[in-house]
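Complex shown without one protein chain; remaining protein chains in place.
Let's look at chain A:
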Amino acid sequence: MDEYQTEDETAFVVEESVEAAIGGNAYQHSRVNQWTTSVVEQCLSQLSKLGKPFKYIVTCIIMQKNGAGLQTASACFWDNTTDGSCAVRWENKSMYCIVNVFGLSI
C-alpha cells in the first residue's frame, strides 16, 4: 500500500471538492451552514477513497467578502516524518473559503 500522500495530491482533491460544493455560488447567509458541511464531507470522502493509511482532519472556513480582517494559525504536535498538512485558499467574487487538511499516519 502506498504510504505516502503528497501535498499536491491532497490540494488537488480538496480544490475539486470545494468547486463541486460551492463553485459558482454567491455568499448567502442562509446556505453557508450547509456549504461548510458539504465541503468538509466531500473532501473527507474523497480523501478516504485514496485508501492511504492516514487519519484525517478537515476544517473549512467560509467568510463573506466585506473588508474584515481574518487570520488563522495552526500548531501541531506530531511525527514530522510521517504526518503533514495542507491549506487550500479559494475565493470568488463574494466569499473566501479556506480548507485545512491534516493527515496523521496510522
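As a working rule, a residue touches a chain if its C-beta (ideal position, glycine included) is under 8 Å from a C-beta of that chain, and two chains touch if they have at least 3 such contacts; residues count from 1.
Everything below uses one rule, namely that contacts and distances are computed from a predicted model.
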Given that one chain of this complex has been left out, which of "WD repeat domain 73", "Serine palmitoyltransferase 1", "Dynein light chain Tctex-type 1" or "NADH-ubiquinone oxidoreductase chain 4L" is its protein name according to UniProt? "Dynein light chain Tctex-type 1"
Positions on chain A where the hidden chain makes contact: 27, 29, 32-33, 35-37, 39-41, 43-44, 47-48, 55-79, 83, 85, 100, 102, 104
